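A short worksheet on the structure shown next.
Note that this complex is displayed minus one protein chain, with the remaining chains in position.
Each chain gets a letter, A, B and C, in the order it is written, and its residues are counted from 1.
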């Protein structure tokens, strides 16, 4: 009866601890020295089994906390062992599923089918739900999935476990549970510290730079948060209000610029979108966030008429090199011109050549699965945005030069056309683009 | 291409509506005249199918909102039709499950099993998750399940659908997502109005009575809330602090009583626990709430040494009559004494006879499934509480007299013994009880 | 050295008490049995003198708390004695003022004059400021002034003390320190309970009536609060949004009325304004509140074009009787018609006669100080409002019938004319009125 041993003196200690608890105390017990490695994985696994066997809410809460604590103490070896056992031994029983199916065949009914569903659910899902009862457990489960994704390339067997994580996290991080909050210069410092850390597109070197993105009246930042994760952002977007569509990140982030009088704002520019949680990879929040931010901005600034991004092209240079390597003459020629620079004017033939290749990159090139090559483009075009304009020397930072030779791109969220654009891409891989871009790279007849 | 028709001009209207939106405006569109009955069910069902087919987050949010609006407009005939179709036609495909099982047999792996799980999940679960994305949808889904439970007795086929509701609601209303809040006389009036409405044990006639339960220093009330449901309580418990274990609800709720100086409090009495949401029946929060409240009270009043309930015995009189009807002589004799009254003293033989029967009711009588007959007893004893004391004339209200001839009972949450008590009941149906109770109804050798 | 005795073991007890303090505990020591009557007044007075002599902030805070506690324990005899001594013996020293004046005469300077000011300030002002340091003292000082105003008619000598109270309270309850908050159905219940208690114009019988004034979308309530007084309102106003200017309180407060779609609202009706604190009599907040509420409503409902009151005429019937008694024939005739009723139609001569008198009451009659006779009229006309319309049978409640024979009046806050109206009344006692009212009571040439 292992769970009896494990959960002995449950209420005793629960109430005893409550006596010690003072407001502000950490909810977790101190863990002076917990085992790591294989021994640690065994401890954690014993607790996992006890948790699944437990029927008392009092006890299960405590065991859940203990198991998460034991897991957290593990090194990578221990984590790998633990996760692997979860993936291998907490699967549904195929015989039980077959028996339920047979029963349904003999007396078909919706209810009989629901018993098939029940038999087919992996017990590890129930385990993860039980773990989630403990205080602050949600964040720890997200971290556990981040561990899993880190280990997965070496241990493809863990894929079965990841399926269950995705299934649950998608349910728990449902849009209906997320809260959008504005992030500004009066936000809590610990939250802002995380914004600095998570900014993935145009990094923030110090607090002064962050203030320049949050405090001016023509700048906004919004994020999605989950109530069970406190001030931990899931995703955030940085917005600039402007009179015209900007064509370079340098102008947007210029250190000494004068803020725009917001009465003159006509354009909202989404110039940086960052996902914050590795453990939520594949759970997508971006479209919802853009939509909600656009609605809120319109309510506050009814004069806005354009919603646009200023986006990097992280895959462009890599594609160019690949194309050149596989014999594409235009790509070869472009690379032979060397690194683009501010001295390449708009009508410089080298500029034109690169711009034409960039137009091809969006309009006609596709990856082996028929998708846009550029991951950022996949996101925005998949949302129904239009490729509006290529921005020459839009990002002259080392990263910008390395990724795309300094090119950036504006995606336009055109209110009238988004649904049609979305469908055209989803069904036919057709990418909506401005006439200027189309002129650069005419789409050939259906391939 | 039905979804194209349904979601036409998506962004158009989304952004257009955003322009009209002002802070505080209702998130739902006005619904001038929506169909009800079978036609309405067809509309709602078309939207449900469109929602499952939709891949754009922008669009699915809007369709979800429309479907919930369409559902809400339905009358009971329409709801029954809609829910029945959900139960019948959104089940998993048994052939697909069988194919996945066969594939696993040929090449067994955890991942192959995870494909079985996936094939076996009912598509209506995904539908419910999609619906939950819309603003305030969670509360509407809880209401939908309340509809389902109301209709279920007439339409047992809906049971398959209820399985999916329970599965999702259990996941969404996981303890980790609930927030405990103290409810007091400075709580929002609309929340307190709900407390008056939901109080299920000792009803509250007007605001003055509510204030008497919330405002005195020796009274507390706590509830669980879900972040997506705002000020809508899920469950709440009312607590009295006292020097001794009270033996009647009249003394606890006496209108003109003097509040206890909390420095003298030694006993926390849980005298009323009410579940608020019909749609969450079967999703149990009570143990978690009692545990959390006990911890918080101990942190605030370290001198508390006893946690006890003052509970009704809602099934006692009914059992007595049933026992008498099936030939139990003691029960017959007790009933022949007529309605108990305040003039039956403690040593009145009639009193003794009833008390003995009450002790039997807890200690030796069980229902056909081997459980305690009394539903409140099942809850507390299942939590590990001990049956501590019978309270003669504990509740002399009409309801108290009708349910139990005025008897109430104290369940004691004994810190040292709860785990053992829980296990003894869970495994052997043995009920922990004070010596006094045991003396009244000696437990015969194992049955 | 009395203060040494009084403040002995200051830090000792301060820190000792801090050890006992738990969150939520009352900041004041329990006061088992404090003296009342003359002996109590002596104790309080000794503490007052000690407080003025004290130089340590640590000590003065404690003495202030003790003095307020001692005062609160006094009966009316004790309070009268204490307040009288404050009025008599804490005045400035006239010799010191004269000396400072003489010094200024010999060497005139702004600084020498400031020493005159200093010498002339009553020491009781400093005492009141010192008292105000204690936690929650502001509310207790407001109560002390309410005591003073209650006792003043019997003890006119207290007038000197009241001057100092007014001086300080006006400074402390400066508009810049007040916070306007919306009061609605999600406001704290204890605040709403106070609204029920303080409603002075159209009383609220129970919580359901209050909800009808707060919850519908076309109803608003706003109040001023002072940060040091928590949820205790200073003044509040109830507002109805409507399509037209309403002419009876019965229509505004009709129990089963259908709320107006706020998109149709064109008129904001201030139908009840209540001052809450007796101790703040003479400190006026009403104009500021009306102005702020009007601004907030306009920001939320830009389509509003009319701001109007629906006001009682509390002095009308009394004036009518007085006028009749002093020989006014029209007044006599009007009274001879008996009590007005719903059966008096608009063109009933009795109706016309009364309306004409009401117009006179506003437009030509003045009190002995040249002011409008009606106190509510003085407030609104003094703010620059116009007397817009008499409302026949506007308030048929017993109070409405007794005060004004059922008449009510709309005061219009006309955006273009308020300043001129205000000036015309302030300088010449001229009251702005609609043409209809002017026609009823032509203003004779300057009196």
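Operating definition for what follows: contacts are C-beta pairs under 8 Å (C-beta built on N, C-alpha and C of every residue); 3 or more make two chains touch, one makes a residue touch a chain.
What you see is a predicted model; the values in this text were computed from it and never measured.
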item: Shown chains touched by the chain that is not drawn here; value: A, C
item: Omitted-chain contact residue, chosen from A:36, A:84, A:143 or A:187; value: A:187
item: Touch criterion as defined above, residue of A:42, A:231, A:295 or A:348 at the omitted chain; value: A:231
item: Of C:298, C:324 or C:353, the residue in touch with the unshown chain; value: C:298
item: Residue, one of C:172, C:271, C:344 or C:411, that touches the chain absent here; value: C:172
item: Contacts of subunit A with the absent chain, listed as residue ranges; value: 22-24, 185-193, 206-207, 211, 215, 231, 300
item: Subunit C, residues in touch with the chain not shown (by the definition above); value: 4, 7-12, 14-19, 21-23, 55-59, 61, 87-88, 91-92, 94, 97-98, 101, 104-105, 108-111, 113-114, 116-122, 129, 132-138, 157, 159-161, 163-164, 168, 170-172, 174-177, 179, 227-228, 284, 287-288, 291, 294-296, 298-299, 302, 382-384, 413, 415-419, 422-423, 426
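Keep in mind that, in the parts below, only the chains that are shown with their structure count from here on.
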item: Distance from subunit B to subunit A - Cα centre to Cα centre, in angstrom; value: 36
item: Centre-of-Cα separation between subunit C and subunit B, whole angstrom; value: 49
item: Length of the line joining the C-alpha centres of subunit A and subunit C, rounded to whole Å; value: 57
item: Shared interface positions of subunit A, touching two or more other chains; value: 23
